[in-house]
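Note sheet for the following structure.
Shown here: the complex without one of its protein chains, the others still in place.
When the chains are written out, they are named A and B in that same order, and each has its own residue count from 1.
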Amino acid sequence: MRPFAFDTATDSGAAIAIHGGDDRRAYIAGGTTLIDLVKLDVMRPAALIDVSRLPLAEVERLDDGRLRIGAAVTNSELAHHPLVREHYPLLAQAILAGASTQIRNMATTAGNVMQRTRCPYYRDAAAACNRREPGSGCDALHGINRMHAVLGVSEQCIATHPSDMCVALAALGATLTLEGPEGRREIAFNDFHRLPAEHPEIEHELAPGELITHVTLDTPLVGGGAAYLKLRDRASYEFALASAGAVVALEGEVISDVRLALGGVATKPWRAVEAERALDGQPAVASSFEVAADAALQDAVPREHNAFKIPLARQAIVRALRDATARAGTTTTTRGNQG
Amino acid sequence: MMDHSDAPPQDADALTVTLTVNGETHRLTLAPNVVLLDALRDRLGLTGTKKGCDHGQCGACTVHVDGRAINSCLRLAAMCEGRAITTVEGLARDGALHPVQQAFLDQDAYQCGFCTSGQMMSAAALLDDGRIGDSDAEIREAMSGNLCRCGAYKNILAAIRQAESEARGRGGDA
Partner (left out) sequence: MTTQTIGQRTPRVDGEFKLTGRADYAVDHSAPGMLIGYPVPASIAHGTLAGLDLETARAMPGVVDIFHHGHFPTLARSPNSMAQQNVVSEVRLPFEDTRIYYDGQLVALVVAETFEQARAAAHAVRAEYHEEAGAISGLLHTDRDGEWQAGQARSRGEPREAWEQSPVRIDRTYTIAAESHVPMEVHATLAEWRDGRLRVHESSQGVLFQRKAMARIFDIAEEDVEVVSHYIGSGFGNKLFMWPHAVATAAAAREVGRPVRTVMPRQQDMATTGNRPASRQRLRLAADEAGRLTAIRHDSTTETSPVHTHVDAVGSATPSLYACDNVAVGQRLVTVNHGTPCPMRGPGEVSGLFALECAMDELAGELGIDPLDLRRRNHAERDPGKDLPWSSKHLDACYDNAAARFGWSRREPGIGAMRDGDEILGWGMASCTWFAGRQPCAARVELHADGHVTAACGTQDIGTGTYTVVAQTVAELTGVPLSRIEVRLGESSLPAGPLSGGSMATATTLPAVAAATRQALDALKEVATGDGGAFAGVAGESLGVEQGTLTDGGGRRVGFAEVLEGLRLASVTGDGQAAPGDEKTRYSFRSFGAHFVEVRWDPGISRLRVSRVVSDFDIGRAINPATARNQVEGSIVMGIGMALLEGLDYDPRDARLVNNNYADYLIPTHADMPEIDVELLDHPDFAFNEFGARGVGEIGLTGIAAAIANAVYHATGKRLRDLPIRLEHLLVE
């Protein structure tokens, strides 16, 4: 961990002013990604700006029915928040499937969105990694790549996006509010993370000095049943090998609306739009789920050690859809009762 | 092969940080890159909190900040100004072991003891956190951020159950 300067900001304007658009400076809130990577000498900020005390710790329901989450709300607070538990159980399940109690107590909503890959070659300052050091190559392509992505990959980078929370955001639909030297703007969550393509070092749409201030969830699917299923080697405290987050709404036996996103298999939080399309109006039965799973993975690119992720992700999708469907009716009733 | 490197950073200015640990206030002059764990151990001599991995992967460094369990290895000391920090040294009160400590003793919920302060800090926070369910599965999941290579998990769970029933017996609020 190289030396760096440190400043604390108490409002977003001050934070942005201190940052000044200098990309050697970084914001810090939970620190669970940043301090980890600075200790590994993978990130070498010249200055850190503490934004954990910004007044962004509220979770509130907007008049239009959406839920606005302050950037500094911790993952624990968000997962246990009554409004999230009631209206967005997928988000609560996904957050609680990630990391550990301690990390969830530290990590913030915006910090989770900004989480970096766990690719071991990215995390090793001596390895070749286009994401860390553009043009240096990718040691993962022909190295140990069991944990790596099969969707959204390029020949420059196959690093997996590690977040569970972001899988739920991708499925639920959300808008990020950004604030920066040029003012305030909004961007759809699913447009925020970039595919690696030719430039894996550009991970997202944040401009220099910009800060995420809020994440606003789309209105919940009426009558939707939710299931987040995370498949991994051990029972806890491990990143996903494959995960699927699904929300299913039914009309009778037929799927009237569905949201599906994948984790552990893609280079960004992965909304499975082809699968959603395949499910629309179909009976909520195993054969429909299997067709959708095939659609979701039709463009998957396996490498030496991660080919199993394709059938594994299929299984995650089919089971998550099954479980979400089973819960669909209950949710409708609950919502109805509570108006 | 040559390691890449950018220009050598200068040693940034030290900060004055006031830490409140186990109810006592300490004024420290620290480099900005000092994490809470190292400040506790190296500057305050509170070596009961352990460094197992230094990267938030094991839980040995667990302390409470404002009542919540966190990994002190991933928290800059400078960000703890004004927060109430509790370490294992602050668990016992008036010379009596905390119910979690007593339960760990009674249930032999440890072997080498190196992960133990972190285990107990997580257990104590868990018992005070009404949001976490009471089933074995939920407790085990909530405790999974604390690795124990000796594998004393069975006795750790028994100790949490003992401490929980004692707290209930005392009429302690959950």
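Heads up, the rule we're going with is that contacts are C-beta pairs under 8 Å (C-beta built on N, C-alpha and C of every residue); 3 or more make two chains touch, one makes a residue touch a chain.
Since we're looking at a predicted model, the values are computed, not measured.
For the omitted chain, the shown partners it touches in the full complex are A, B.
Only one of the listed residues, B:C58, B:C80, B:L127 or B:A163, touches the absent chain: B:C58.
Summarising the interface, subunit A meets the missing chain with residues 1-3, 39, 41, 118, 120-121, 124-127, 139, 142-144, 146-147, 229, 231, 233-239, 241, 308, 311-312, 315-316, 318-319. Taking the complete complex into account, residues 1-3, 5, 8-9, 11, 31, 33-34, 38, 41-42, 46-55, 57-58, 60, 87-89, 91-92, 97, 101, 104-106, 108, 110-117, 120, 137, 140-141, 143-144, 146-157 of subunit B touch the chain not shown.
Everything below uses one rule, namely that only the chains that are shown with their structure count from here on.
Averaged C-alpha coordinates give centres for subunit A and subunit B that are 27 Å from one another. Subunit A contributes residues 1-6, 8, 28, 31-32, 35-36, 38-40, 44, 46-48, 50, 52, 76, 80, 96, 99-103, 105-106, 125-126, 133, 235-237 to its touches with subunit B in the complex. Against subunit A, the residues of subunit B that register as touching in their complex are 1, 3-4, 6, 9-13, 15, 31-33, 35, 54-56, 59, 62, 68-71, 73-76, 78-79, 81, 122, 125-126, 131-132, 140-147.
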